[in-house]
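First comes the structure, then the notes that go with it.
Missing here is one protein chain; the remaining ones are kept as they sit in the complex.
Note that the chains are named A and B in the order they appear, and that numbering of residues resets to 1 at the start of each chain.
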Amino acid sequence: MSEKVKLVHGNGGRFSHELLETYILPHFKNEWLGVLHDGAQFPVQAGRMAFTTDSYVVTPYEFPGGNIGKLAICGTVNDLAMNGAIPQYISCALILEEGFELKQLEAILSTMEAMAAEAQVQIVTGDTKVVEKGSIDGIFINTAGIGMIPDTVDSHPKNIKPGMKVIVTGTLGDHAIAVMGTRYGLSLAASIQTDCAPLNGMIQAVLEKVGKKVAVLRDPTRGGLGTTLCELAQQSQTGILIEEEQIPVTAEVKSVCSILGYDAIYLANEGKAILIVEADVEEEVLSILHTFKYGKAATTIGTVISQNKGKVGLRTTIGGIRIIEPLGEDQVPRIC
Amino acid sequence: MKTLTSQEKANTAKALLARIRELYTPGEHLRFMEVCGTHTVAIFREGIRQVLPPEIELVSGPGCPVCVTDQIYMDKALAYAKQEDVIIATFGDMLKVPGTEHSLAEAQAAGAHIHVIYSPLEILELGKQNPDKKIIFLAIGFETTIAAIAGTVKAVHLSSVRNIFFLVSHKLVPPALRVLLEQKEGQIDGFILPGHVSVIIGEEPYRYLADAYKIPACITGFEGVEILSGIVNLLEQRKTNHYQIGNQYTSVVMKTGNPVALQLIDEIYEVCDDTWRGMGVLPKSGLRLKAPYDQYDVEKVYPLTTPLPVEKPTGCQCGRVLQGLIRPDECPLFGKVCTTNHPVGACMVSVEGSCAAWYKYGRASGGLAWK
Partner (left out) sequence: MCLAVPAQLISINDTIGTIELTGATRDCSLLLVPEAKVGDWVLVHAGFAVQIVDEEEAKATLEAFRELEELEDAYFSGKS
């Protein structure tokens, strides 16, 4: 086979098949995909199913600690987990730029295989298209996923009530800084890596223990913690008060933010979750999270309150309150 | 470098607030103005207004370089941006500022080449990689940034790169303070002076505030406890009737500033009158490139030949906000027609603009609508 992707690899004929056989199938081995039919068929249970989709267009497609493939699997797995579902089946649509290095594709597919194995999900159906050079930046991926939601679980903003505690599973801003920190001439500390990870194992462990005492789960991806909490406050019409001192950010990420003028609470995360839980299970939830490598730095950052409905307030170190609004324009480095 | 722990900061803040309450005469309404966009943002971020006694009002002045840059400058930048062989290099702050017709971001979407940089020195590489284009750098900013851009002009001069130009609109802080004190409206009882501008210029250029106007002024840093200690200093000056230029940022602000930077600025630029948005022409408040560095002044070398758009009245009150005469939420457009999503004026666009900060940190309340 050639070393680069050609237009003909996307036309559905012999070359498409060669690409599938040589690169894709070896990494996504399972009985459903192996049939190579137009879709996957499987029996389903009665109950509630969660269904989610996301497209991944990140540039650069490789960054410290991961690549676009890692995002594509973990992103969809995590969205299912945030719905309280047990992720099962994933679809994967690839759009490749003509000329994309097949070695790169191999590396990305290999990562996806590893993530799928860790998350215990199967990639059962997919599609591959090739577009002309210059129309996209290397590779775009869309994944969709389904999973069943146990009856003992209900993750929904309507469940948020005053008195509940707001927990975040770890440090914020790691992914955003790993991806864009090297723009503008900065070299990052080696420890700055994407936090991209499949959280379903950890979330499932919490839900199995405390079930409906978890009011809602949401992952603070684009727009960061700040935007996500604003959405939750709005959707539940409660107030949320968080403590500046409690918000976990590594010293390395803080430093990059201070150089470029970024605010860590608005930076994207790909391996963190926000859990809003009843106060009486706060300690138990934290101790479960701490037993997982993706939850070691889990901590309570705030409380749901009955006043200031729909608003998010941050109590600063000096005791003042800063009202948090959703992220407006994307952050760019500033001089001011 | 050591810093205070969170607990220490919290306790120190309590101590400073206790001192503020001691020094302050209840019932007296005081207005302290800060003239630095970074202070505007820091005050909101730290939630300082909530912890101060309500009669001590913190007012934002013309401290945001983007906000005080007049509309004509943006229209010139956009006119150059439209030229085929031009790459505009700019700080991120300028991207969304509206000209009469549209912003740089909109021009970019329509095909103009706009390049956001963190350091002006990046334009040297840009110039080398695009020998058939003119790189035009939007040289705005107060003294801290002026020093960096002066360094860049020098670096360009010493290099062999000959396709780099500057569209200059620098503003100087000390002359603006005098104009603010001379205005008939408004009440200013003290100045929180910009920390990093003062790193460059030192304490002397502000001396007239104490000597001629007997108004307390203090240079402070940007942390919550630093700003509070600056306010303590202002109140102490008032109480003792002993006026001076306070300096609570001595780790980086020397009495004489940075003489190397000042000398370089003097070598590269000459002082001139300049127009501040909403404030009109302020004498000796701007800079222009002087010989031989005026060879990089794009307006001298490639003057625009097409007429600029005629300024349309929009009802924008940025001028009055910048002079501290009205609060952002007192502008009739605020929050209704003019929001951070759809800004009408520069004060709403710039991250450090009073209106944007007010809006971002609590809509019409300036962050005070939290019970």
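Structure notes:
Keep in mind that, in the parts below, a contact is a pair of C-beta atoms (placed from the backbone, for glycine too) under 8 Å apart; a residue touches a chain by one contact, two chains touch by 3 or more.
Source: prediction; values computed, not measured.
Touching the chain that is not shown, out of A:191, A:237, A:291 or A:307: A:191 (per the contact rule at the top).
The chain not shown here is touched by just one of B:51, B:156, B:199 or B:349, and that residue is B:199. Residue in contact with the omitted chain (choice from B:160, B:251 or B:306): B:251. Note on the undisplayed chain: of the listed residues B:47, B:65, B:230 or B:246, the one touching it is B:65.
By the touch rule set out above, subunit A reaches the unshown chain at residues 181, 185-192, 251-252, 254-256, 258-259, 261, 334-336. Residues of subunit B in touch with the missing chain: 1-4, 8, 11-12, 14-16, 18-19, 36-38, 63-65, 91, 118-122, 141-142, 144-145, 147-148, 151, 154-155, 194, 196-197, 199-200, 225, 229, 248, 250-252, 254, 258, 260-261, 264, 352.
In this text, only the chains that are shown with their structure count from here on.
Computed from the mean C-alpha positions, the centre of subunit A lies at a distance of 38 Å from the centre of subunit B.
Across the complex, subunit B meets subunit A through its residues 6, 9-10, 13-14, 37-38, 44-51, 64-66, 91-93, 95-96, 116-119, 122, 141, 145, 224-225, 228, 340-341, 350-352, 359-363, 365, 367, 369-371. Taken in their complex, subunit A has these residues touching subunit B: 184-185, 245, 260-261, 307-308, 311, 313-323, 325, 328-329, 332-336.
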